[in-house]
Structure formats: structure tokens, C-alpha cells
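Below are the C-alpha cells for one structure; questions will follow.
Note that one protein chain of the assembly has been removed; the remaining protein chains are unaltered in position.
Each chain carries a letter (A and B) given by its place in the written order, and its residues are counted from 1.
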Amino acid sequence: MSEATFQVPVGPQHPALKEAPENFMFSIDGETVVDVKARIGYNHRGIEKAAESRSYIQNIYLVERVCGICSIAHVATYTPAVEEALNLEIPPRAKYIRTIIYELNRIASHYLWLGLAGHEIGFDTLFMYLWRDREIALNILEQITGNRVTYAAFTIGGVRRDISSEMAEKAKNGLSILEERMKYYKKLCLNEPTVLKRAVGVGILKPQDAITLCAVGPLLRASGVKSDVRADDPYLVYDEVPFYVVTYGGCDVASRVLVRCDETLVSIGIIKHALDRLPESPIRVKAPRIVPPAEVVSRTEAPRGELIYYLRSNGTDKPDRLKIRTPTLANIPSVCKSLIGGYLADIPIVLAAADPCFTCTDRMAFVNVSNGKRWVWTHEQLRRYSMKWHQQN
Amino acid sequence: MAPTELIITLLQVLIFPGIIFLLGLAFVYEWVDRKFYARLQNRYGPLHTGPSGFLQPFADFVKLLAKEDITPQAADKPLFAATPILLLAIPIAALFCIPMTGLTALVSFEGDLIYIIFLSTLISMVTFLAAWSSTNPFSIIGGLRAAFQMLGYEVPMAIVMVCPAIAAGTLNISGIVAKQGTSGLWFILSQPLGFIILLICLLAEIKRVPFDIPEAETEIVAGWLTEFSGRKLALLRLSIDMELVFAAALTTALYLGGPAGLAPIPAIIYFLVKTTIIVLIMSNLRALFARFRIDQMVHGSWKFLTPLAILQVILVELAVG
Partner (left out) sequence: MAMQRELLRNLRKKPITLRYPFERVAPPEGLRGKHSWNMEKCIGCGICVSVCPSFAIEMIGKGLTAEFKVYLDRCLFCAQCQESCPKEVIKLTTEYELAAYNRDQLILEWKRPTKSESTT
């Protein structure tokens, strides 16, 4: 019976993967997961290529749409990269406003995630309540930036809109409600027996495995490893606000839930602190259109983990190469490892506990179906092939 | 039988309190469940079809009837087509034995409690057959889970259903109801533990949260229901509602005295009020808990429910003397 494993495909269409098509082929023996193979690539949109034919300002809006939930993280990693290439220093008020919007986005993202996690274990009431409370965060963002998602708030050289004092007051009131609700949900998750039964001891990822398989973000911090870009490599104003890295040692789904709850509370503290201390200064500086040749690597802590951008400019107003390494891509091997040995019923919650954002993840690889060979092309090979194709067609 | 008696019996079986009435009750209780569940979650529930969304379950049924009915090529076609009808017929057949309009049911014979236990087991087995005949990995997992779940709840449920029979001295449901009516003491007051265990086991039988494991939406798409579409899905959804009616009616008859109550108000009103209260309790439980895993459900059932059920039986035996 041990070789007769059952193949269950999860994805590309599956209710557990609410946001994105990916394929995980599980080999199940009874109800235990024996093996899992991940296949990505259903959602490849060619954003890195599209970025090469648009100017730096247009790329802000392109990059914002890599992911809908953590959209500001992409902009907040891209704009410092361009500003570094231009050798531009943004004014302090812009830094504070950027931090505020970034942390508000993190709150919205974690609230969304907690609701989805509740839905994956069948706890629809938690899902409904959390998404109702998330509206408060989205309304604050709409007041400040003009839109609930895809904020278009940053620009090269600063931010586009200022935060007035009435907006700050409304934001602080909304944040107090959010803080109280998150404390309630954290207490609830720790006390509700059905949630604990589904989350404790499920999806174990040992710290050694997490480091070897390059996990990032809350997945890593829930295994007790203290690693956060905001602490290791502070950007914006994280060295001036009350910020601490949240880790839990449980290595299971319950720890990941608690890490995100606590991160939300930390974010609310940061925003309140920042709103009280907005420095008086202009909100943007003028940025030249042409960027001198440079190679920049910029990284920030997106809600899902460490986000890395590599930018190469060549002295024109369009980038030469933009490479995006999203946190979910780094987390997939760790997720596969934590799924093996668990139950079939745990698959959705473990997948969801890594907070996958598959839209950001996709990569392309070549597979020769007849002989099973797989390979990846370098940038040069791809360019040569595309030029040859254009000549022939 | 005289012709008028025959006609009256036929009308009773077909219309009230027979098939049409039960079908209507299924739609009404689905509406009650959805509305209450939504209000607990701070949202509206069905709203626009009919006053306060009353006709929504019926609208869903009619819509499904109009949809395309696809049968997978590898499926076992006769079984695939027959199981929705069977799953609708079995709860209706069981409901005929439960008194609704008076102290005697439409069908009443000594031992019809055992007949109902048999029918509830049959529901689980036909669910498994429905899943197996779909030949879809998700359906098969759902069907297997339904079978496992039956292993968990079957024993405590049977034990706890027999406790009122011991206290009433008869295996006839109408007799149990009559005993509660004449003595005025509903069995929930003398056997509260049995009531709670029966409620939990019935939730597991009709596959509602926290025990909707065979149908877990986020894990195995729709579980055992996955391949059904169109008319078959309409009948299946109606059968799920009918099972809710059956569970609520059974609890009412065994523990809450069925339609027994004070004189001037007709018995059917008492029955409906009590059954609605049970449905509201079940909706509340649906909003309150997350879903269990199948191994946790079976372990918990054997570790907690069965010993408590045996304890209840011992207490009842001691009380009866």
C-alpha cells in the first residue's frame, strides 16, 4: 500500500488558492502528505520586460501593480533604488509619510491574511469580522492617498500628497479601533479550541530548515529566527520610531498567526508615533528625468518578507534592467518542506500561513517535454533569441 | 380502508404534513439558517428575493434546475444518477415517523426509533456511494471522510437516541412524545447530557460545521458534491436542507416533547417553534467554530462522546430503576 499513493492536484483552480493559479501536485497516502511538487508560471506577466520600455516615472505605476495587497512595498523598494542611482536625498517629511503609508499597507495586508487563514480552516465568522475591520484601514488609506489599493502616493523624490492634521486625527481614531480589534482577535485565536487544534503543531518548519531553504518574512520569524530588514538594514525612519522584531519559537502555523498579529500591533504603534512627529519640510524634491549609469540593489521588508530590487540604469530615461525578487518565491521551498508529513486537511492552512502572493512569484523556465530536460536562459540568451525571432517574423 | 380515509391519508402523505409541507419547511429552514448566520456575522444575508430574502433558497433551487447537468465520462452512471434522489428520499421517509401535528406520526410502529437509526446510517452510506460513483479524486476523499466520520458519531448517537426510549419505556417515537406530553417533563430537563451529545452527533451526521469535513470547501473543492451539477445538485442541496429539518425534528421529538404543549394553540405551532429554536442553535454553532480535522473528529468522538453517552445511559437506567 505504501507505493500506491494518490495524486491530488491543488491548483491551478482551487478554492485554497484564492489569489492565484499555481499548481501543487500532492502525493497522498491515506490522509498523509508524502510528497509535494510545486509548479509555478501560470501567471507570468512579463513585468520585468515591460519595465524596460517605460520611463522611470511610468515604471512606478507598473511596479505598483506587481501585487495588489503589498503594492506599496514594491513602490517603496523601487523609488529608493532610482533615488540612489540619482544620488537624491528625499526630505524628512516625505520619509515619515512613506513610512506611514507603508505600515498602513502592512496592517491591511495582515488583516486580510488573518481573515483568509480563518476561512481556510472553516472559520468563516473570523473571516467576515476581520474583513469588516480591514475597511477602516482602507478608508484611512483612501483619505490619505486617494485610492484603497494601488495608492500612487510615491514619486521619485518624495511623496505626492501631504497628510493634513484632520487626516491625521481621523487616522489615529481609526487606528485605535484597529488596535483594540487586533488585540481581541489575538486573544480569540489563543483561546478558541477549534482554532488551536487546527493551528498548533501544524506545518512545522524547524529553524535549521528555514535558514537552509532561505525562508523570509513571518515564516522565518515564526521559527524563532530574528531576521527583519527593518532592523538589519534600516531604511526610511525605522531607526527613529519604536520598532522591534517579533519572533515566536513555535515553528508552526499558530506562531505565524501570532507573529502577524503582533506585527500589526507594532505597525499601529509606529504609525501613531510618526503621525505625532511629522517634521515640517517640503514633501518632494525635483528629480531629473535622465538617470546616470548605475547598478542599485534595494531591499525592504514587505508584509510577506524581504523584497529585493535590482536596477541597472544606462544614462537614458528608461531602465536597462529591473529584476524583482519577491518574498513568496523565496518561501516556496520552505512551504513544500513544511507540508510533507502533514495531513491533507492541513494543506490549505499551511499554504496560507506562508501568505503566498503568487502573482508576484512567477518565473519562466524551459521544459522539453519529450526528454524531460529543463533549463533556464540568461538575459543575454533571451535577448539574442528575441532579436532572432523578430528578424524572422 | 374506506375511500374518504384513503383520500385523507393520501393528502396527508403528499401535502400536509407530508412531502410538500416538508419541502417547504426545508426551504424555510435554509432561509432561517442563512439569515441568522449572516446576522451573527454583522451582514444581511439574503435580502432582495422576496421579503427579506425569503424566497432565496427556492430561487437557488430553481436556478440549479435550469443549469446544465454534466456527468463525467468515467463515472458510474446509474449510481451517479440515483444517489441524489435517494439522498432526498431517505430524510423524507424518516420524517414521516416523527410526530408533527399531534401526538402520533403519519407512520408509527413499535421500533420506529431503530428504523430511524437505520435510515441515518443509510444517509452516510449513500453519501459515500455518491462520492465513489463520481470517480474524482476530491470526491473520493470526501466520500472516505464521510465514511470515517460515520465511524465516529454512529455509536454515541445510537446510544443517546435510545436513552429517551428507556425513560419512556417504548421504542416508538410517537410513544416517547406522548410520554413527554402526559408527564409534562421534557427529557431535556432530565437528560441534558444526552441532549448535548445528540446535538453534536447530529451536526456530524448532517455534515455541518464544525463537522463539515466531507464537504470542506477550501480543502477538497466541494468534497463529495464536486461532480454533481444542474438538477442533481439541486436535489442534493435540497436533501442537505431536508437533513437539517430531520435533525431538528428528531431532536425536538426525542428531547423537547415534539408537538406537545398547552391546549388552545395547535400542536403544529409548538413543533415549528421548537424546531426553529434547534435550527437557530445549529446556526449559532456553525458561526462559532472552525472545522475539525477528520482524525481529530474521530479521536474526540471516541475519547469524549462515547464515554459520556455510556454515562448517560447508566444514569437513565439507574433513574428508571
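Throughout what follows, a contact is a pair of C-beta atoms (placed from the backbone, for glycine too) under 8 Å apart; a residue touches a chain by one contact, two chains touch by 3 or more.
From a predicted model like this one, the values you see are computed outputs, not experimental measurements.
Novice: With respect to the chain omitted from the figure, which of A:25, A:62 or A:231 is a touching residue?
Specialist: Per the contact definition at the top, the residue touching the missing chain is A:62.
Novice: Have a look at A:161, A:312 or A:325 and name the one touching the chain we're not showing.
Specialist: The missing chain is touched by A:161.
Novice: Among B:13, B:122, B:171 or B:288, which residue is in contact with the omitted chain in the full complex?
Specialist: Considering all chains, including the one not shown, the answer is B:288.
Novice: If I consider the whole complex, including the chain that's not displayed, which of A:188, A:245 or A:265 touches that chain?
Specialist: In the complete complex, the chain left out is touched by residue A:188.
Novice: So which of A:77, A:125 or A:298 would be touching the chain we can't see?
Specialist: A:125
Novice: Under the stated touch rule, tell me which residues of chain A contact the chain that is not displayed.
Specialist: These residues of chain A touch the chain that is not shown: 54-55, 57-62, 125-126, 129, 132, 135, 142-147, 150, 152, 155, 160-161, 184, 187-188, 191-193.
Novice: Need a quick check: the contact residues on chain B for the chain that isn't drawn.
Specialist: 38-44, 47, 284, 287-288
In the analysis below, only the chains that are shown with their structure count from here on.
Novice: Calculate how many whole Å lie between the centre of chain A and the centre of chain B, each centre taken as the average of the chain's C-alpha atoms.
Specialist: So the centre of chain A lies 44 Å away from the centre of chain B.
Novice: List the residues on chain B that touch chain A in their complex, please.
Specialist: Residues 40-43, 137-138, 141, 209-210, 212-213, 216-221, 287-296.
Novice: Sort out for me which residues of chain A touch chain B in the complex.
Specialist: Touch residues, chain A against chain B: 6-9, 14-16, 28, 31, 118-126, 128-129, 132, 192, 194-195, 197-198, 343-348.
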